[in-house]
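The other protein chains are all here in position, but one chain of the complex has been omitted.
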Amino acid sequence: MKKLLNRVAVLAIAGTVSMGAQATTPEEDRNAFNKLYKWRFSGVPMEEFVNGAYAIDPIGRENWEAIEEFPPYEPFIDEGEVMWETPFANGKGYKDCFPDGPAIAGNYPHWDKEQGMVMTLPLALNQCREANGEKPLKYKKGSITNIVAYTAFQSRGQVTNVVIPDDDPRALAAYENGRKFYFTRRGQLNFSCSTCHLQNTGMKVRTEILSPTLGQTTHWPTYRSKWGTVGTLHRRFTGCNKNIRAKPFKAQGEQYRNLEYFLTYMSNGLELNGPGARK
Amino acid sequence: MSISNLKLSVMAGAVTLLAGQILPLPSLAAEGSSVVAEGKAIALSRKKGNCLACHLIEGGEFPGNLGPPLIAMKARYPDKQKLRAQIWDPTAANPESAMVPFGRNKVLTEAEMDKLVEYIWTL
Partner (left out) sequence: MQVNRLYSVLLVTALLGGGVGTTLAADAKAADPKVVEVQKMIDGAEKARKKAASVDSEWRDTGKFIKQAQAALKAGDYDKAMKLARKAEDEGNLGYQQGVSQQELHLPSYLKY
């Protein structure tokens, strides 16, 4: 309590008001993020942020555009289409779980009130499999990326529109947990997501440009040259955490799902353009 | 950071200075420069200091630009201990610092810290 009073006193002296209660709404968070990136990259149109570092790095962009002429993720889309069309052993298929068709990426992540958790596309696909007696797929690489690549490709042009429903306070709590994760320093190197992707976005670590948070969720799965294959968003989270020497969390576990909920909300209004290709 | 380590590094620095400027003591001078060389190896190693990830160092290949260039270090840190403290835990001076707390989080040992500081101070 005394500590809290001290902090309030310090803040009052410093004249900052907004830092005190941290009671910002998701929309206020998103506006603050947008404002920072608009200011940092003043010449970059908002819709360009879906292209990550290539929105701000002309040399990297040239290489990337050359790669996109023969997209390395194409075979994965094709295999995903086969998966989508092929019935499970019980005769049913993905189509029965997702009657709205394969263009469903724009519906994820969303708050699942019944299960009381953030539902992501890979998780929903696996729940469909399990409900039909099929083994769940692994979440970071392998055939999960095919089916997600196919749905992503079919969903291109949809607009990110994460909703935090106000009829279930747990949804906002999940968003806030994701936000807390984003700003929490981790690992031996003591970085948070925001250290690199907000505070120092656009700067270089060695030759690598730190991508803006805005647009980071629009293009999954992504073919990464470093991986030599397509991987999921949660695989990327895992890699980020390892880079800062933190023990990664479970792919599709609560921490990463909440982080995805927050991150995707920050990209509300941006077009989906998956699958992507990155260095 | 232990006081004895600090004292040692300060003493080593003084000896190096003396040896370099006044006394023609080749053995001591060689020792001083070998400490600097070891510090340089720590600074450049990707698994140790990896300073180039974020800082420009003259002659270093592919530097990042997250942090300020490592130049004029003696002018910026007349007090070598302050430089050491800054590398040991930059978040002490600025909680929002993006720099790794190399000493506090034991990325480097205290002995490695001492050598690193000797090198950085020559920049």
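Lettered A and B in written order, each chain numbered from 1.
Quick note on the criterion: a contact is a pair of C-beta atoms (placed from the backbone, for glycine too) under 8 Å apart; a residue touches a chain by one contact, two chains touch by 3 or more.
These figures come from a predicted structure and were not determined experimentally.
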item: Given A:Lys95, A:Arg156 or A:Arg245, the one touching the chain that is not displayed; value: A:Arg245
item: Residue among A:Asn63, A:Asn90, A:Gln115 or A:Thr184 touching the omitted chain; value: A:Thr184
item: Touching residue (missing chain; options A:Asn51, A:Ser194 or A:Gln216); value: A:Ser194
item: Those residues of chain A which, in the complete complex, touch the missing chain; value: 16, 18-19, 22, 24, 28, 31-33, 35-36, 176, 179-180, 183-188, 190, 194, 198-199, 241-242, 245-249, 255
item: Contact footprint on chain B, counting only the chain that is left out; value: 96, 104-106
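As a convention for this text, only the chains that are shown with their structure count from here on.
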item: Gap in Å, rounded to a whole number, between the CA centres of chain B and chain A; value: 38
item: Touching residues (chain side chain B, partner chain A) in the complex; value: 52-54, 62-66, 91, 96, 98, 100-101, 105-107
item: Touch list for chain A against partner chain B, complex; value: 188-191, 195-196, 199-200, 203-208, 210
